[in-house]
Structure formats: structure tokens, C-alpha cells
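Not every chain of the complex is shown here; the ones you see sit where they belong.
Chain nomenclature is as follows: A, B and C, assigned in order of appearance, with residue numbering initiated at 1 for each chain independently.
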Amino acid sequence: KYFGLTTFAHLPYNPTCFEDASKDAAADIVIVGAPFDTGVSARPGARYGPLGIRSNSQRISPEFDYDEYGFNAFQSWATMIDCGDVPMLPFDNRIALAQLQKAHELILARGSKNTTVSPIPRIFTLGGDHTITLPALRAIHKTRGPVTILHFDSHIDTWSPVRKLSAYAGVNHGTWGWHAFHEKLLNTNNLHVGIRSPYDNPREDLETDKKCGFEIINAKMIDRIGVTGVISAIKTRIGDSKVYLSIDIDVLDPAFAPGATGTPESGGYSTRELLAILDGLDGLSIVGADIVEVAPAYDGPGQITSLAAVEAAHSILGLMVKTPVGD
Amino acid sequence: KYFGLTTFAHLPYNPTCFEDASKDAAADIVIVGAPFDTGVSARPGARYGPLGIRSNSQRISPEFDYDEYGFNAFQSWATMIDCGDVPMLPFDNRIALAQLQKAHELILARGSKNTTVSPIPRIFTLGGDHTITLPALRAIHKTRGPVTILHFDSHIDTWSPVRKLSAYAGVNHGTWGWHAFHEKLLNTNNLHVGIRSPYDNPREDLETDKKCGFEIINAKMIDRIGVTGVISAIKTRIGDSKVYLSIDIDVLDPAFAPGATGTPESGGYSTRELLAILDGLDGLSIVGADIVEVAPAYDGPGQITSLAAVEAAHSILGLMVKTPVGD
Amino acid sequence: KYFGLTTFAHLPYNPTCFEDASKDAAADIVIVGAPFDTGVSARPGARYGPLGIRSNSQRISPEFDYDEYGFNAFQSWATMIDCGDVPMLPFDNRIALAQLQKAHELILARGSKNTTVSPIPRIFTLGGDHTITLPALRAIHKTRGPVTILHFDSHIDTWSPVRKLSAYAGVNHGTWGWHAFHEKLLNTNNLHVGIRSPYDNPREDLETDKKCGFEIINAKMIDRIGVTGVISAIKTRIGDSKVYLSIDIDVLDPAFAPGATGTPESGGYSTRELLAILDGLDGLSIVGADIVEVAPAYDGPGQITSLAAVEAAHSILGLMVKTPVGD
């Protein structure tokens, strides 16, 4: 099935999600596009990430998506819909991020479809640059309080905005983690996975990161502890915390994600490694998730970055269905 | 506006168009995608044409689309919707083309929205390879009887299927015109514009073409008679016939349409020439139209073929609004 | 050597292979191109696979192709030729597949060059979509009877055609395995390697697959058992059966095969893993082989998918020379 209008995985589209009074938009898991990339330091283009990801998800059919054990996440208890892209102003980050936050709040406040399993819907956001995680966390905090971040990235994204040239400039794809912590949106058992970029300062960045409640699994560690080692380190760190799972596609090596925006970093994970790690996360209480920094213009005609993002999203949706999270 | 789900020009999407009982799908001009390319002799890929065209139409906003005289086709008497892609089986052309014909018939039978202007809606089809014009013509014939074809192409597409190896093989992107004529769907004042490909036989192809009711304006003629000459030749030939306007994007030179599928032919029109010709067609009674053979995989990252197709479609929608056609 | 006309690895071209009466086309290993992609469900383009593979094989020179032990498959007992592409009609799959089968039968019936080693030549087919394996198996069956399939793919390709909309539609790149079994072309010790796509039905697909005589080595298993584990599992399963080796290039991860047609699936093998597995298959009695689903239009300018296909083909030709198979 490559035809149809391009929602994620052919899920039904509800164009009224972002209207206050929408009655029929209730769902349990909600796909939202965040076409935003003016918080990026180097390569822009993630505003077209939602289009790229959806376009390359057409090979997934909800009705024909069983795993080898007969499980199909789309045919289980959860109603999933795609709300399309939130309208985000390209000319003022403050307004754009508020637009996104408002959209998230509206969806969360609307409540779920299958209320017996969980009253609060869960949102999967298709980025956009990594700044878009901040409004997602702000919205979630209003409903659920602080959460733990499980963060796949080659960068720590907790850079301090203090020395930035303006408050406006201080909110970007490298500082959202810092803001999330300082706005008290986070627990203190957060975790970075796949880190490999250099630091701006001799020691200060790492100290700030620690203060924000993060530990780090460096990219190269996987060669020593393997996929299973990474999985158990994650499970140990996160436990049964309510967790927000954020995947910066640049956690993959540029060979697997040539269309990673921001600052691609060589030496990353393969897609198979990332998918194997995600497969091992069964049982985590995921309350929200995103996949960010997909910039189709930097991908080749095979669109492999979008394909990898689709499959990671696909895995995470499965995890979310397998482990419902109450309020 | 680059956000939102990708309908053509941000038009509203109605996912129930292809269901018999849909009550709210009535419209005056209806966009339909025809993801089909198994009727193609050389480069395939037009099955992704509707996706490419819609994705590159996001810069058109119905509410902000005024020309220099204050006219906005989207804010006039006609309700326009995008029905998405017709589900077309990739494995059997007969079934796929029947699926497309059925979808057209359903839309035409449903009637228009603004019945005082015209009771019959008009369909603009986003191809797909050129074979898709045949089911469109079959459906129109049921409502309106025979029509005249105004056909922009570098190929005549009236090749005889007689010597083909099977009846199945005989219906393809080079024979739809022959079939349309022999099924009595056409008037006899048809016209090809932009022709420049070689012929298969010394004289026979041209004779067949003539028998099918076509005259030819060769591509190179524009250098002698200019855009205005082409326009008046068209108007003279078509007059006030009910006309179906079919644009094979390979009428453009490969520099303007590198993503033209089928068999791209050097030496074609520029996009500006095509748009200038279309601008001059004000007053034609267009009862249906399509733009076909856009294959995004052969386009570069700038997606200029889709951009040109979008703008041609944009022009034609304007023509259709300016000149309503009764039953 | 990048010059010359583009046969595979600069092998001699014989343009009369597909003529009945050709006298000088006898060879021991025969390269055949199968330009066919109308059996594909998603991305088309494999009709240009033979062109892409041959074009990227120019760095192999038969006279200068020794391994570290001094062995050169092209300078051994076997005469190898490239027959070019079989003419396959793009407009009717039934005719096209019959054309391919006829070409195979003609080559096999013509007999080998070095009859003392083996009287029956062996064909290596450059696909084309995966449907082309079916006529290859039909032709082999006439000479050698049933064979065992060793099948590298991310998909099982034994989907049942029963619920398809027509008999015509039921023969495609996802059902050739089912047909091969039901036409009694196969032994019952077949094997899939690298599988990772979802299933259409909760349990039925897997049961059908089993009935068709297949076992499965999932893609992710390689992380547990390693390349050597995969090799010994294959050898145990196949033993000394006469084996047809079919490689769908989508067994590779999209990073290694962005130009994989059909439905690319993230999380696959690296090229080095595939080549290491093939290296380990020394001793298998390969009676025919193919590499399919290479679609150059989806590759970038580096044409890495074709390069990987070339190297896999290169390896397999070595295996075929090292282990001659009698009748």
C-alpha cells in the first residue's frame, strides 16, 4: 500500500485535533507533526521531517502488521490517529513553540478513547529540530508532573543558555534539556545514550549535565558492553519511572542517517543496533516520545534516514501499546 | 505555509470520497490521485506522482491566492476538495484501471455542491502514467457523452494496440488515445500539442492518429508561431466543445521536467511557455483534466518537475473556475 | 578498466544466446539480465537493475582477479559469458515471465562448454524484481528436478496468492516462493536468511511458509550467533542438496542498499556480513543463483547498492566455480 493520503502508517487523519471543540478527536496514541527548524545551529531542513517520515511510512499497514508472535500494535486496545502538523510560525520561535505546546495540551486535556486502560492519551511527535521536545515536556508536565528523559543523541543538549546573546537565542536544539530541568519538568534519573560530540568547555558542560540529572552512555561503549549491556544499563537507570523517550536521529551514524540535521556526527549506531536497543525496552512506562532532526533534503533518493526514523517510531509505538501507562 | 497534511494546495481532505454512501463529499472541483505506473514503457515511478505533486503544492494557500486583478479561484463559487489517492492494485492493470474508473463514476454521480452553477462536478486527476486518462474519459462519457481531447505531450499516444502481444499489454500509456477513440469516448476535433517523438512506422501511425480525430502542433512549431500562435490554433480547433485537458509532463523539455517518466524527449517547451499557453485558454469548456507522468525519483532535490506540474494544475483550476460548464 | 561495453565484469558478450540456433553461445556459467519490475508492490525501478549492476562491475577484470591464495574464478575451468538482457515485455507480466523462462530453458538445453566437468550450464540472473526467480526455477526444474532454495531477504516471499484479486495479480515479488512450492519445483529443506518484515496475518503466513518447506533465520539473530553461526545453520539446513541461491538486496540494511526496490526494511545486514556469510558457503552445490530488487534510481551517485550487488555476485560466481555440480 503506497497510495492514500500520507498519514503515518496509513493511520486515520483527524484534521480537527487542534481545535478546542473537536469532539471526535479522542484517541489513545496520537501522532503529531512539528514542522520547526529555526532552533538549529547548522543544517536546517527538519521542518520537512514530518513530511519525510510520513511519506516513507506507507509500507506499514495497520491491518497487516503482525510480528512473529501474532501481535499487532495497531489492532490492540489503543486507538491511534494522526493529527497532521501543528501550524507553527516560521518567523518567531517563541510563538511557534507556544503553538506546539498548546496543541499538545489540547490533545492531552481531551482525554483518551479507551479510558479503562488509561485516561490520558500519549503523543508521538515527529520533529522538527530537537527544540520541539521542550514544549512537549511542558505539556506533559501539566498532566502528569515531572518525567524521566531517555535521550538518544550524539549531543547532550543540556548546554547552558546563560552565556547566549539573548533570551530568545537561549532556547534552541542544544539547550532544551537545560530548560526542561530548570523548569522542573524532569526527574533526576535521566539518561543520554549514544553521545559522541565534543564539549564546549573543559569540564563545565559535563557538570551542568550532571546537575540536570543526566548520566551518559557514550556511543563507543556499545563496542564493549554490546546491545544487551546498553539495554540493561537503561533499565537500571530508568526503572519504573514515567519516561519520555526522545530520539535525535543523529544518534545513528551518518551512513544510516545522512539526512540528520543539526550537526551530524560520525561514529554512531547502526539502525539495527538502535532497533535492537528499542526492542529491549519492553516494559518501560513511556508517557510520550518523539523522533527529531530528520532533514529530508540531506537524504538521498532512497530516503534512508526517514526509513530509519519510521522504523524506530514503529518500534516505540509497539512499546507504548504493550505497556499502557495510567495517570 | 509548509505545514499541515499534504493535500493539494492545502485543500480540505475528504477520506470518504470513494465510499458509496458518503454524504458530505460533494464538491464542484475534485482532486484525485491515481498512483499507477505499470502501463509505462520505460522509466517507472509515476505511482509516486500524486505524492510529489501534493508535497510541492504547499506554497499555495487557498486564502492567499489572488492574482493581480484580485481574482482567487479558491474563493470563488466552486467548492474544491482533495479526495486523496484512489486505491489502485499494483499487480493487475485491469483491476487498477477499473478501480480508478469506479472512483471517478462515484464522484461524478454524487453531483456537485453548487448545483446552480453546474450539477456535475469536475475532476482533476494527478497521475500516474498516461494510461490513467482512459478510465477518466470512460467515467466522463457516462455523464456527459463524448468530449474533445486537448492533449499536451511529446508523444501522440494513439499507437495501435493491434500488433501488441496480448489484449492486456495493449492498454498502456501509449495507446489510451486509440482506445478512447475506438470506445467512442471522443469527438473528432482533438488536438495534440508539443509532439516531437519519432514514429514506429513510416506513415501508419500518423494515419491512425488522424482517424482517431487528432491534429498535431509539433513542438518546434512554437518557434515559428509563438505562444500566441499556439493559443489561437488551439482555440480554433477546440471552439466551444466540451474539452478534456490532459497534460503529459514530458511536453516540457527534460531540463524543466527531469522527473518525467515514460520516455523523456529533449527539445520540449519551457515551463513559462506551457503556462503562457494555459493562460491563453481562458474560455474553454473544460470538463475534466489531468497531469500525468510525474516521477519524483527522477527529479533532483529541488523537485522542479513537481513544481512545474503544480503550477500547471494551479492554472487549470483557475480556468475551470472562470468558465463553469453545465451538463 | 572502466571502458568497454558494459557486460558483467568485462565478460564476453554473446548477443545470440536467446536465439534457438545459436551455435557459439555454449558456456558453463551464464549471466542473464532480467529487466522486469511490474511485480513490485511499492518502489519500482528494478528493470534498470541489470544496467546498474553491470555498469558498476567494471572494476572487476577477469584477467586480474586473483585472491590471496592465487585463485581466479574467471581463469579456471569454467567459460563464463554475459548474454545481455532477455527481452521482457513491460506491459504483460505473463508474457514477460514466459519470455524469461524460455530464455533460461534455451540456455540450459544448449548444454555446457566444459562438458567433462558438468554437462549443464548454470545461470546467474541479474534482476529485476523478485518475481523473476519463479521462471528461473521453472526452467531449472525441467533439467534438474526440484531444488532447495537458499533465500536471503527481509521478506519471506511465500505470501499466499489465494486472496488476491486475480490470478494475474497473484504472481508477484511476494508470492514467487509460494508458487515455486506449489508447482513442486522445491525440496523441503529451504531456508530464509535475514527476515525482518512484518506479517500480514497473525499466524497464517508463518504456517504457509512452513508448509512451503522453509525455515527462518531472522535478521536480528546474527547479533546472537554471529556470522559463523549463520553459516553453520545454513550448511546444516542445506547439506549437499542442489541449491538455488536467491539474494534480495533488501536483505541489506537501507544504509548499504538505499537502492533496494520493493519495500526496503531498516535493521538489516551490512555488506560485510553478507559477504562473510557467502564466503562461508564454500562447498554448497549451487545450480543457479540470482540477485534481485536493485533499483538504481533510488541509489545515490555513488551507486553503492549496485556495488554491493556486484560484490555478492562476484562471490557467488567464485563459489560456483569452486564447486562444480554435475547433472
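By definition in this document, contacts are C-beta pairs under 8 Å (C-beta built on N, C-alpha and C of every residue); 3 or more make two chains touch, one makes a residue touch a chain.
Just so you know, these numbers come straight off a predicted model, no measurement behind them.
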Since every chain here shares one sequence and 3 of them are in place, how many copies does the full complex have in this file?
6
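The working rule: only the chains that are shown with their structure count from here on.
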Subunit B against subunit A, contact positions shared by both copies (same if over half, else different):
same
Angle of the C-alpha superposing rotation, subunit A to subunit C, to the nearest 5 degrees:
120
Skim through the chains and flag the pair connected by the most C-beta pairs in contact.
A-C
Please report how many Å separate the Cα centroid of subunit A from that of subunit B, as a whole number.
40
For subunit B, write out the residues touching at least two other chains, lowest number first.
47, 90, 297
Within the complex, which stretch of subunit A touches subunit B?
1-7, 12-13, 15, 33, 35, 47-48, 50-51, 55, 82, 84-88, 90, 297, 301
For the complex, give me every residue of subunit C touching subunit B.
37-45, 47, 89-92, 94-95, 164-166, 168-170, 172, 297-298
Complex contact set, residues of subunit C against subunit A
41-43, 198-203, 205-206, 218-220, 223, 253-255, 258-260, 263-268, 270, 297-300
